[in-house]
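These notes are about the structure you will find just below.
Missing here: one protein chain of the complex. Every other protein chain is in place.
Order of writing sets the chain letters: A and B. Residues in each chain are counted from 1.
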Amino acid sequence: MIALAAILLSDLFAVVMLFGVYSLLTAALFMDLDAVDVAFTEAAVGAGVTTVLMLSSLHLTRRWEALPRRKPLLGLLVIGITGAALVYAVLDAPLLGDPTAPVHQHVTPRYLEQGAEEVGVPNLVTAVLASYRGYDTFGETVVIFTAGLAVLLLLGIHEDARMRPGVSAIGDQVVLRSVVKPLLPLILIFGLYVQFHGDFGAGGGFQAGVIFATAFVLYELVFGEGSARAVVPPGWLHRLAALGVLIYGGVGVYSLLAGKAFLDYSALATDPVHGQHLGILLVELGVGIAVFSVVLLIFYAFSGRSRRQ
Amino acid sequence: MMVILEWLSGLCLLLGGVLCITGGVGLLRMPDFFSRVHASGVTETLAAPLLLSGLLLQMELSLDSVKVIMILILVLATNPTATHAMAKATLHGGQRPLEFANDKDIGGDGLSKP
Partner (left out) sequence: MNYLPGIFNYLVVVFLMMAGFYVVIAQGNLIKKLVGLGLFQASVFILYITMGNISGGRAPIVVEGVTAYSSPLPHVLILTAIVVGVATTAVGLALAVRIHEAYDSVEEDQIHAEDIAADEALMDAKTTGREDDRR
């Protein structure tokens, strides 16, 4: 329903807001399907960061879609054929909740049974993410870093004279300032909690990095760009992003130098389970730092760009 | 004692649900932006905390209940601020509440749009 409305509307502001609602509903659906970590990430990233970035780019481009649209016939034909093929394929799919589905047969029982002892961490998603499938997560961190690089190349971070600390478009709003100021430390503490508690409950590096970045985005929205850039200068963010990736890669290289495989955490301590704990801690820290700095960097790039008429 | 808690929790949940429904109806049927924003504000600021306290009364005191208390305080603090921000932004954009806008005696300037 929301998807249909998003297609048919031409006011892009409404489309972006509906997309935020769609992301939130998807996060609720994930909660219902027992995927708590994924729901957390989707809510923080999809309904938070993506909406803010899209609104910034709407401000920099156009709010309204140019009508009349093209003829929809060819597009409908293509999706009709593709949709029919997909529905035919889906009829063979394993039913919802079926424990004999192929997903649960091969690697999953090993993770479920031996994950808690081998890795020593109750949150199996963190165990698989940071330990069993650590290479993929390293690749993902590098992808985020590359995206930050790409946005920097495309947009750059502008500092001009309008951005003085204390100047803000909505800075005279007493209610907003007095509510947001005490709220920010709480958001940051929550981000730290999610980062370090990710071993035991839902959470981990990605969610924590995004929450940390959202606190600073909120600060920039209410108090102005100058104040935000005085608190976290853009030059730091470049270095922090690189530092995050470096920590992750550094753990891997240290394992190599200690004589084992890349990202083999048993090289970090004498007791393998301790090594796993230490490895996961360092790796999640690297991921959190990288995600935080790249998200904030992208936001700085978008918000510093002025409309050139 | 337990029976009182259960009844109280059920009452809170029921009241919260009713307020959610009235808030939704108000969001759809109110004639003016400011009354609509008030309806959604009531849903967020009164119905959500009532639902949360209904759930809280059913839990025993543990880490989870402390987390629910924190969420309740957060919701109570942020939702009126969001409603205020939306109303102020609309005023800044030029709209005025329905009644005052079209009545020139009270200083309206005919700028209201539903």
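One rule holds in what follows: a residue touches a chain if its C-beta (ideal position, glycine included) is under 8 Å from a C-beta of that chain, and two chains touch if they have at least 3 such contacts.
The structure displayed is predicted, hence computed values, not measured ones.
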| item | value |
| --- | --- |
| For the chain not depicted, the shown chains it touches | A |
| Among A:123, A:255, A:276 or A:293, the residue in touch with the chain that has been omitted | A:123 |
| Options A:78, A:189, A:231 or A:256, residue touching the unrepresented chain | A:78 |
| Touch residues of chain A, complete complex, unshown partner | 3-4, 6-7, 12, 15-16, 19, 22-23, 26, 29-30, 33-38, 41-42, 45-46, 49-50, 53-54, 56-58, 60-62, 65-66, 69-70, 72, 74-76, 78-79, 82-83, 86-87, 90-91, 93-99, 101, 103-104, 107-108, 111-112, 115-116, 122-125, 127-129, 133, 136-137, 140, 143-144, 146-148, 150-151, 154-155, 200-202, 204, 206, 291, 294, 298, 301-302, 305, 308 |
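By our rule, only the chains that are shown with their structure count from here on.
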| item | value |
| --- | --- |
| Between chain B and chain A, distance of the C-alpha-averaged centres to the nearest whole Å | 29 |
| Parts of chain B lying in touch with chain A, wherever the complex brings them together | 74, 77-78, 81, 84-85, 88 |
| Interface residues, chain A side, partner chain B - complex | 173, 175-176, 179-180, 183, 186 |
